[in-house]
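What follows is a set of notes on a single structure, which appears directly below.
For this depiction, one protein chain was excluded, whereas all remaining protein chains were kept in their positions.
Order of writing sets the chain letters: A, B and C. Residues in each chain are counted from 1.
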Amino acid sequence: MIRVQQEDFDVAEELRQMRAANPAIGALVSFVGLVRDLNEGNAISCMMLEHYPGMTEKSLLQIVVAAQQRWPLLAVRVVHRIGPLVPCDQIVLVAVACAHRGDAFAACEFIMDYLKTKAPFWKKEQTPAGSHWVDARETDGRAAARWEN
Amino acid sequence: MIRVQQEDFDVAEELRQMRAANPAIGALVSFVGLVRDLNEGNAISCMMLEHYPGMTEKSLLQIVVAAQQRWPLLAVRVVHRIGPLVPCDQIVLVAVACAHRGDAFAACEFIMDYLKTKAPFWKKEQTPAGSHWVDARETDGRAAARWEN
Amino acid sequence: MKCQILYFARMREVFATPAEEVALPDSVRTIADLLNWLRARGEPWCSELAAGKTFRVALNQEMASLDQILTDAAEVAIFPPVTGG
Partner (left out) sequence: MKCQILYFARMREVFATPAEEVALPDSVRTIADLLNWLRARGEPWCSELAAGKTFRVALNQEMASLDQILTDAAEVAIFPPVTGG
């Protein structure tokens, strides 16, 4: 259900496994995060994704369990890559299957918002001016905070 | 960008075309609607999807244009099937690519909510007790109404 | 004035036709007039298009309100609330 890996992932195969002929699923929402070639004005040639082995998996599981307690989820998939990535590479997949679309959209966005603010991953970007650690974005904090009620 | 067709669609291929090596895309949100084997208590053996050729495409285009005016979309795909479908079949794909995830989630859900209430498609379900036309759901009206401000 | 009327889903089944070409008298100017003219045919129009029934009307492939004016050679469609997606 949850994987942290250096290799790329195949969205179609992940969705196929989630559906696995379960006819109770009416809605499948997926999010794929991709490396952009420009971030806050910096041209990105590549990036390095570091994480905290052990805590990462634990933290992602807690986020998924929180989503499961909040919405009736029939299947969930979270795959996050680590290591060196270049523009257009896939970084993360979050996919959620439910009976109804409202639940699937909400749960998928909830998991992404918490992943962004709670899961111990860090990005270091390589630009023509050198490399730097990406700063946490205030908008990500606000996005996660709106689920807190 | 918009297609109405009897044949099944390949989500992976649609997403691949949307990404098309565009390194400005940071977020790709997709929704797939599937036929369930149970709807409001009725066991579904198959369903027939009817539409209004001409108006359907026009109406979907208006919905996509409204989304484009509201969010900075880098790519959009809407594929809706018609004809006979059975449980686990794919009905509809709505996929949206943006720089940032908040826009992509909102635009994808906006398009689905309007598609559900504005696009001229009708479902007739076959159950053990016979066939019947599906009634419009009040929750779909409310889902679309929340975008009106 | 001539008009093409299309019926979809339950309407198509109840009226037993997907479409008809109608020649309307001059007194029929709006969508509301057209509905009254259809109701005057008796059953099943009379019941299916009764004021309390829920149905939608499109004029030239755009959702229309009752007071909209018909144009010559207009394409009018009458159908139940949509249920796609």
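Following the convention adopted for this analysis, a contact is a pair of C-beta atoms (placed from the backbone, for glycine too) under 8 Å apart; a residue touches a chain by one contact, two chains touch by 3 or more.
Owing to the predicted nature of the structure, the values given are computational and were not obtained by experimental measurement.
Engineer: Who does the absent chain touch among those shown?
Structural biologist: A
Engineer: So which of A:43, A:86 or A:136 would be touching the chain we can't see?
Structural biologist: Checking the options A:43, A:86 or A:136, the one contacting the hidden chain is A:136.
Engineer: Looking at A:1, A:20, A:55 or A:86, which residue reaches the missing chain?
Structural biologist: From the options A:1, A:20, A:55 or A:86, the contact with the absent chain belongs to A:55.
Engineer: Which residue from A:11, A:74 or A:92 sits in contact with the chain not drawn here?
Structural biologist: A:92
Engineer: To test your reading of the contact rule: which positions on subunit A touch the chain that is missing from view?
Structural biologist: Touch with the absent chain occurs at residues 33, 49-52, 54-55, 58-59, 80, 91-92, 112, 115-124, 133-137, 140.
Following the convention adopted for this analysis, only the chains that are shown with their structure count from here on.
Engineer: Centroid of subunit A to centroid of subunit B, CA atoms only: how many Å?
Structural biologist: Distance between chain centres, rounded to whole Å: 23 Å.
Engineer: Determine the centre-to-centre distance between subunit B and subunit C, using the mean Cα coordinates as centres, and give it in whole Å.
Structural biologist: Distance between chain centres: 27 Å.
Engineer: Among the residues of subunit A, pick out those that touch two or more other chains and give their numbers.
Structural biologist: 101
Engineer: Would you pick out the residues of subunit C that each touch at least 2 other chains?
Structural biologist: Each of 85 in subunit C touches at least two other chains.
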